[in-house]
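To start, the structure under review is shown below, and the notes come after it.
Left out: one protein chain. Kept in place: all the others.
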Amino acid sequence: MTGAQIIFLMVAAFTLLSAVMVVTTRNLVHAALWLVSTLFGVAVVYALLNANFIAVVQVVVYIGAIAILFIFAVMLTRKDMRDSGPQINKNWWAGALVAMLTFAGLAFLLSGWSGFSKTAAELPAGFDSISLLGESLVSPEAYVLPFEVASVLLLAALVGAVYVAFNPSKK
Amino acid sequence: MSFWNDPLRVAADWLQGIFVGWGMNETGAHVLVVFLGVLLLITLLMVLDIFLVWIERKVVARFQDRLGPNRLGPFGLIQPFADIIKLIIKEDTTPGDADKVVYNLAPILSMMSVLILWAVVPLAPVMLGTDLNVGVLFLIAAGAIGTLSIIMAGWASNNKFAMIGGFRQVAVMVSFEVPMLTMLLIPTIFAQSMNMNAIIDAQNVWYVWISPLGALIFLIAAIAELGRAPFDLAEGESELVSGFNIEYSGMKFGMFYAGELLHAFTFGGFWAILFFGGYRFFGLEQVSPFLAILILIIKAMLGYWVIMWVKYTMMRIRIDQMLSFNWKFLTPLSFALLLVTALMNALLASAPTWLYILGMFLANVVTGWIALEIARSATRQERERIEGPNKKVAEASH
Amino acid sequence: MNEWLYVALFIIVGLIIPIGAIAAGFIFGPKKPNPIKESTYECGIEPVGEAWIQFKAQYYIFALVFLVFDVEAVFLFPWAVKLGQLGLYAVIEGIIFVAILVVGLVYTWRKGMLEWA
Partner (left out) sequence: MVPLSWYLLLAAALFGIGLFGVLVRRNAIAVLLGIELMLNAVNINLVSFWRYSDVLTSMSGQVFSIIVFAVAAAEVSVGLALVISVYRRRNTVIADELDMLKW
């Protein structure tokens, strides 16, 4: 077992443990904070994959914005955060079964695939992923249309969310 | 290669030799040496932080025509150490209703979010920061952890003032992050890199000359991000009795306090790196790394001094004014400036250097002037709407 | 990968130092808790009610607008890195991208959602 593998296993264990806490914690603010630690673990996974930009964007967007939005939303919808009553459905075992089956099915499907245990090539020296990323985001042969459409999507989300959350007809 | 020219390399090689001599393998020895280096840097920063307390108190005293600490040691220099001892031997109370784990985690994360910023600071030509090709965004990522620590502190204290203070602070921090992100794009455009080392290398002309407005907006956003006056309504001593850190005492409060001061100094440093050439000063940085570090510290101190100057000159503004100022003025202005900069950069790409600098400078000045004129006419209309259109006429007839 | 190792070391040391400082405070400080000392501070009077209450919806709006512009800025970073080598068409793409989102800001503004009231 090499150093990279040990680091990966530690990060994966941390991520999955936090993810389990996200779906089982009763207190929703705690669940949101566990989500933050899961997301941080995922960011470390991106860093292990040499995707520097994605890793740092994960922290900026998910931890810096989405997690904050979640915490705000929890505060806005709870008069008392120490919520009584069950947090989990009566038939939680069915959900657990479906989740297990999904994982087992995915693992089974993947294990039959030829590229399953592929190893990665070394990054070439001086490999500049950000510059390549910038090029593919704006070049007409690559992804300029998704780039602009993402802007439209964000606009639609902003307008929609503002309209839905604060419809003045109900005050 | 002597100690004078490259102290870090010499010391690292020497230490690595010792560790390898003890029977460690190369990689382990290297990691240990880097770990010790990081520990040394952060310890020095904490010592600097202690002196920042003294500097801050002395400067505010001078601004307010007082003497400041002057009893312990020469010029009161021992005073901050006495403060530290006081913080350590103070009883560390935890509110009974608090959420203990989150409550204790918040000050640690707050301090960490400041300390990790130094991972990307280039100290001298031979002491570059981590060669991270996303260095500029790293700044925002660390800030995200800081924001999170404040919301954690505010929520976990289970105190109304802490809650309101924490929420306000987070609302302000996230709002001003938009202009800050936009202004970070400007050095990125000029240097064609997000790497802090590359940004310093590319600054043959300080970026403050080609983007003075950008430097100004970055400073304003940084002050808001730091939560210092005039944007300090999270603490708002007179309204919220210290805000999010109200329930903290002893060293936990000390962590928030020290973190805030070091954060201000660090942002002074980033201001210097992004817009004032970092450690570069007319080639002096090549003489010795010690001189380069001194130049960087002086520049960072100047930036820190400007932040203090603003803090002790301006009064606190209300949260609605602050958010309006950000979303209705600063954010549109920073987008406009970004687009103007991008456009001018493309148009002047083949122009000689002096024309490029002049064009950029003028474009900035014109953008800022137009923005000010629009803001002025908008506020004039607002004033007339509130005071009534006839007020001026009535005053004139007196 | 190597560069993240340095960042990881900074994170580790950045956690050790504050934990050490707080631990020092814990070791050297007196520990005499009592219910009054541990009660929530409310300027000297007895705490009234619960602090974990429902909050103003306006906070959500600002976080929402921030989230959208945060993602937008993130999209612009690779664009900015490459801008110097790409010429005018990339600049125009960036202008379109920002302009579309500014429409959202204007909409929010016109709806009066940027007011703190």
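General remarks:
We just call them A, B and C in the order they show up, numbering each chain from 1.
As a convention for this text, contacts are C-beta pairs under 8 Å (C-beta built on N, C-alpha and C of every residue); 3 or more make two chains touch, one makes a residue touch a chain.
Remember, predicted model here, so these are calculated numbers, not experimental data.
Touched by the hidden chain within the whole complex are the displayed chains A, C.
The missing chain lies against chain A, touching residues 2, 4-5, 8, 12, 15-16, 19-20, 22-23, 28, 31-32, 35, 38-39, 42, 45-46, 48-51, 53-54, 57-58, 61-62, 65-66, 69-70, 73-74, 76-78, 83, 86-89, 92, 94-96, 98-100, 102-103, 106-107, 110-111, 115-121, 123-124, 127, 129, 132-133, 136-137, 142-143, 146, 150, 153-154, 156-158, 160-162, 164-165, 167, 170.
Interface residues of chain C facing the missing partner chain: 57, 60, 64, 67-68, 70-71, 74-75.
Keep this in mind: only the chains that are shown with their structure count from here on.
Viewed as a network of touching protein chains, the structure reduces to a complete graph with every chain in contact with every other. Centre-to-centre separation of chain A and chain C, using mean CA positions: 17 Å. Centre to centre, using the average C-alpha position, chain A and chain B are separated by 29 Å. Counting partner chains per residue, chain C has residues 3-4, 52-53, 55, 59, 63, 65-66, 70, 74, 77, 80-83, 90, 94, 98 touching two or more of them. For chain A, the set of residues that touch two or more other chains comprises 52-53, 55, 57, 60, 64-65, 68, 72, 75, 130. Listing the residues of chain A that touch chain B in their complex gives 3, 29-30, 33, 36, 52-53, 55-57, 59-60, 63-65, 67-68, 71-72, 75, 128-130. Across the complex, chain C meets chain B through its residues 3-7, 9-15, 17-19, 21-22, 24-26, 28-33, 35, 37-43, 47, 51-53, 55, 59, 62-63, 65-66, 69-70, 73-74, 76-77, 80-85, 87-88, 90-91, 94-95, 98, 102, 105, 109, 114-117.
Residue ranges on chain C touching chain A, taken from their complex, read 1, 3-4, 50, 52-55, 57, 59-61, 63-68, 70-72, 74-75, 77-83, 86, 89-90, 93-94, 96-98, 100-101, 103-104, 107-108, 111, 113.
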